[in-house]
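In this view, the complex is presented without one of its protein chains, the others remaining in place.
Lettered A and B in written order, each chain numbered from 1.
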Amino acid sequence: MQTSQRAIEIAVGLFVAAGAAALFALALYVSNLTAFAGGERYTVIGHFQNIGGLREGAPIDMAGVQIGRVEAIELDKQTFEARVELSISADYDNLPSDTSAKILTSGLLGEQYIGMEPGGSPTTLQDGDELMLTQSALILEELIGQFLYDKASGGDE
Amino acid sequence: MPSSQDNGVLVDVRDLRVARGGRPIFDGVDIQIRRGEVTAVMGPSGTGKTTLLRLIGGQLKPDSGQVVVEGQSVPALSRSRLFRLRRRMGMLFQSGALFTDLTCFENVAFPLREHSGLPERLIRHLVRLKLEAVGLRGAAGLYPAELSGGMARRVALARAIAMDPKLMFYDEPFSGQDPISMGTLVQLIRQLNDALGLTSVVVSHDVKEVATIADRIYMLADGRVVESGTPAELQRSQSAWVRQFMDALPDGPVPFHYPAVSLADDLLGEDSA
Partner (left out) sequence: MLARIQDLGAATLTAIGRIGRSSLFLGRLLAGLPLLVKRPGLVIQQLYVIGVLSLVIISVSGVFVGMVLALQGYYTLVDFGAEQSVGTLVALSLTRELGPVVTALLFGGRAGSALTAEIGLMKATDQLSSMEMMAVDPERRVVAPRLLAGFIAMPLLAAIFILLGVGGGYVVATSMLGIDGGAYWSQMQANVSFSDDIANGVIKSLTFGFVATWIAVFEGYDCKPTSEGVSRATTRTVVHTSLAVLGLDFLLTALMFD
């Protein structure tokens, strides 16, 4: 026998709802669209000598809590430094103006992200401000080069 | 406008030629179907009787020759004009061709729902009337798989007349039916034709049944019309084709043997090989 039209419509309704919910859940729980998808944000700018493998969309942490994400990365044509736009949630609008940013790596081979450390200034960062203190990514090859150079020059003494 | 309108000819087929895979099926066929009559097209199997219906219905296009229905040349019609013409045609397929996933009721309601835009209540009434006309109102809730062959064909007939066509085609309506449902169908075709003022074309090879209902018979053989006339005229015809067909003789113009080299050559050839 045929399933009644009503039952078919209910089943299709449930199916489409379940499919849409699954897509929604993928966006929210599986991907990093979770935080800061909407909501107010403000942007600050940081110049880095070398950003290593930092990508757009990388998380920005303070004390291990994600507070924003990297919005854009480009090369500054005057200084030949990397100019990184950091988009930070407006919930955290009281960061001291001398807050510093470091490019860190999660784990030995993990993704790179930006870690922020608060300073002590009474004034706060505003939209469009530039960060004073930045620390570039640790480049493994440069570290090894440095280490070998130090070893070599140390051996001379 | 062709002058065929005047003398009551609804379908005018002239010098029709169709070939399939290099083999000619029709080789200059002329058929005139008159308004209000039951016209039968007869002939041995494989003479393209069904193809003829598809040509008139516009499902196939002829290689040459004309097919004119109500003054319109069918092969030349645009798709939408053809569809408008088809709303005035009904066709009963040999298999019935009922939609297997719909009940009898829904099958008959199908063309009405697609075309009429009538309110549901009216459609229900109409469907019951059509099913009543073929005597199967009681079977409205059944699925085609639950029907006997004869009943399925009658439901298909109800569906074919649902839109009140002017022109009805019957493709082998009697084949594979038991005597009772054969008799029912014979009666239905004649009654519907007269009661609804239809024009009917029956394609068949059942000599006896056709003779009782047809006003005019066309005999097809070998790609052309070999004889035409009223059933009585055909009974008197001396044409070898007609005699073989009407009297069911095993040999005649349609040979008993499929064409081959002579038996003696065939046997001897094998021995010497």
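Throughout what follows, contacts are C-beta pairs under 8 Å (C-beta built on N, C-alpha and C of every residue); 3 or more make two chains touch, one makes a residue touch a chain.
Everything numeric here is computed off the predicted structure, so don't read it as measured data.
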item	value
Shown chains touched by the chain that is not drawn here	A, B
Positions on chain B contacted by the hidden chain, ascending	54, 57, 59, 83-84, 86-87, 89-91, 93-95, 97-100, 110-111, 114-115, 156, 159, 163, 169
Residues in chain A touching the chain absent from view	3, 5, 8-9, 11-12, 14-16, 18-20, 22-23, 25-27, 29-34, 57, 59, 106-107, 109, 111
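The criterion applied here is as follows: only the chains that are shown with their structure count from here on.
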item	value
Averaged-CA centre spacing for the pair chain B and chain A, given as whole angstrom	75
